[in-house]
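One protein chain is absent from this view; the other protein chains keep their places.
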Amino acid sequence: MLRGFALFLLLSTFSVEMANCAAFTFTAIPDEDETRLHSRFDKVASYLSQELGVEVKFVPVKSYSAAVTAFRNNQVQLAWFGGLSGVRARNLAPGSSAIAQGYEDQFFVTYFIANAKTGLKTSDELQKAIAGKTFTFGSKGSTSGRLMPEFHIRNLFNKAPDEVFSRVGFSGDHSRTIALVQSGAYDIGAVNFKVWENELKAGKIDESKVSIIWETPTYPDYQWTIRGDVAKTWGDGFTQKVQKALLDMNDPDLLASFPRKSFVKATNSDYEPILKVGKSIGLLD
Amino acid sequence: MAKGAVTPDFFATENLVGTFFNTVAFALLGVAFGSIAGFFLTLVFHHRAVKVFCAFIRAIHELFWALIFLQIFGLTPVTALLAIAIPYSGVFAKVYSEILEEADTAPLRTLHPETSRLSALLYARLPDSMPHILSYTLYRFECGLRSSAVLGFVGLPTIGYHLESAFAQGNYSEVSGLLILFYLVIASMRWWVRPKLLPVYLFVSMFAMRGGAEINWENGYRFFASDIVPHPVRVAENFDLTTMMGLLEWTRKLIMTQAYPGLLETIPLTMIALVCTGVFALATFPLISPLFFGARLRLAGHIFLVIIRSTPEYILAYIFLQLWGPSAIPAILALSLHNGAIIGHLIGRRTEKHELRQDSSTGLNLYAFETLPAVYPNFMAFLFYRWEIIMRETAILGILGIHTLGFYIDSSFSDMRFDRAFFLILITALLNIGIDWFSGFLRRRLRLRTTPDDGKS
Partner (left out) sequence: MFDLQNVTAGYGGKDVLHGVSIHIKKGERVSFIGKSGAGKTTLLQLMYDKNRSNTAIIPQDWGLVKSLSVFHNIYMGKLNEKPTWYNIANLIHPMAGEVEPVREIACKLGLEEKLFTPVGSLSGGQKLRTAIGRAFYRSGSVLLADEPVSAVDDHQSREVLQYVNDTFETVVLSMHDVDLALEYSDRIIGLKDGQVVVDTPTRGIKKSDLDKLYLN
């Protein structure tokens, strides 16, 4: 009995530490490789900790909505959101603001990709020929994997995706969208261009099996959003300090976690287009 | 994927020990609290309102409870604990009551009529039912481990969390490593689950979980007072005719575009899965029956069935979805294999007691003319019991992209539209209560009985 007790005490020290209210906590939406999230983002946490002079923690989440909920409930104070999730989060947590976006996020695009057996080729506009095929979005709450592609599909066909395609799925994240279209489980998919380029570089994409058929017009996407009440706990000007720390981040190793070239300033109004699109297709009330 | 299965990697996972510790601790605390609450509910279970309440809380799947509590407590142990404890207490209340009802009533009748209910229960009924209750609770702890593992799929730090990530990345060696370790934890239960050690385990689990216990009541209040209030009512200034019409339209739209298509997918899926479950159970129970196979082959049969039934159906479905893409087939296969293995195991065990005549037939004739007729009533009873469980699971498989009710519930959670999610959860709950009632009715009608520790979960 005593030995069992000792063993369990030992085990309990390994147990995952839960969110601690004393630390400044941030999260990131899980849009690609979810393994080793800790290893990737703990480096970012220690960078921020050093720059801000306070304890900084990273908590991983499993879905876009969990990230928004954690932000709304003040379980995290800072988050790396997508366009749509950021708009949702700022709606639900009044006073919060977008403070920085990736350089690439100012003119983000979504790639429509297709399996080679569909015979679809690259084109300057979205082709009507995609109708009747099978199609996969990324996560249900994604901007590049759901909101924008759905907007363009509705624009072209004037119908909901369910009625355009023979089957519509949600892969969960962009990496999986690529894998599913490459394997032929789906004919067509919509994917975040940064993830596509990243995976291409990493040699995970076989271009004889899957290729880009259309590129959407640009729109604003990922951004850092901070809660409005952080000054109460960490002092006046804390938001500005966080913003500066983010803009000053220039270690390629850290930036590769996102992956972005650098961060630039952002404001809530930069995301008006996303809000409008969200309302127009009924994803936002 | 096959290559990954035979080259398990046990150390690819971040914080492996902590992950397993959390999985076991959540299950232990969830089942312990569920069992205590269930016991107290048993005391008042004769009230109709309590029965309905218990039917309601157990009709909602652990994952849905988790999604609800995530909104209030975030990714904390409290969420995991409540997600397991609440539906389990509803199950415990029902099964404990059934066990106690079946206990000998003679001692109870000898008591003075003014004896309090609790004293009478504790002295005259509980002691002789205790072995039964303990073995059922232990069986539920095994279920609790599976539930706890699955909670990882919504982000709680149990093995489901890493399973999902590993699957997503195609790290099949990590997947098989995690699953093998999980089977070992379940298979070794009889050595480490000891009544004397339980207080120690519970204490250590509580101790390790204490960090997450900060509860923000504001979130809870907001969730119930605002988030789940239907949108037209929430945004209205006052409750007038326009609001009323808005609410009607909201309800109509939700039913026509989500609830109805969801039901249309959920019910046939359940029925097909139920039939396949029966077929699979009938095909596999001889594997562990001494009437058909020798000891060595039976051992192989046991291992086969243990592996299939220890894998949560959610995870089985996930594996099949990766293999064949999203359609109803992976869901049906997952549900049938998991539930069929459970029933096959129970029926196979039953045949151990059958005595054969000297001149009995062998092989297929033995199966068709002697064994099958003998186990059939039992088999049907188990199958009806699993009906409600299969329905619950069908709904939850929607999270994986099959368009059952669970798909629409998950979408509502993704869209942060908790009013819709809540409405749809109520519909699934009602559906489950309906099935539960109907299968109970059929069992009574057909006079099908099982012993209370078997097959119910």
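Worth pointing out:
So that you can tell them apart, the chains are marked A and B in the order they are listed, and the count of residues begins at 1 in each.
The rule is simple: a contact is a pair of C-beta atoms (placed from the backbone, for glycine too) under 8 Å apart; a residue touches a chain by one contact, two chains touch by 3 or more.
If you're wondering where the values come from, they're calculated on a predicted model, not measured in any experiment.
Partners of the chain left out, restricted to shown chains and counted across the full complex, are B. Within the full complex, the residue among B:A120, B:L366 or B:M380 touching the omitted chain is B:A120. Across B:V6, B:A49, B:A106 or B:L364, the single residue that touches the chain missing here is B:A106. Where chain B meets the omitted chain, the residues involved are 104, 106-107, 109-116, 118-120, 122-124, 127-128, 130.
Here is the rule we use: only the chains that are shown with their structure count from here on.
Look at where the CA atoms of chain A average out and do the same for chain B: the two points lie 32 Å apart. Put simply, chain A touches chain B in their complex at residues 1, 4-5, 8-9, 11-12, 14-21, 33-39, 59-66, 68-70, 73-75, 88, 92, 139-141, 167, 169-170, 172-173, 175-176, 179-180, 185-186, 283, 285.
Residues 14-15, 17-19, 21-22, 25, 70-72, 74-77, 153-155, 157, 161-162, 164-166, 168-171, 174, 196-197, 200-201, 204-205, 207-209, 211-212, 214, 216, 219, 231, 325-326, 401, 410-411, 413-417 of chain B touch chain A in their complex.
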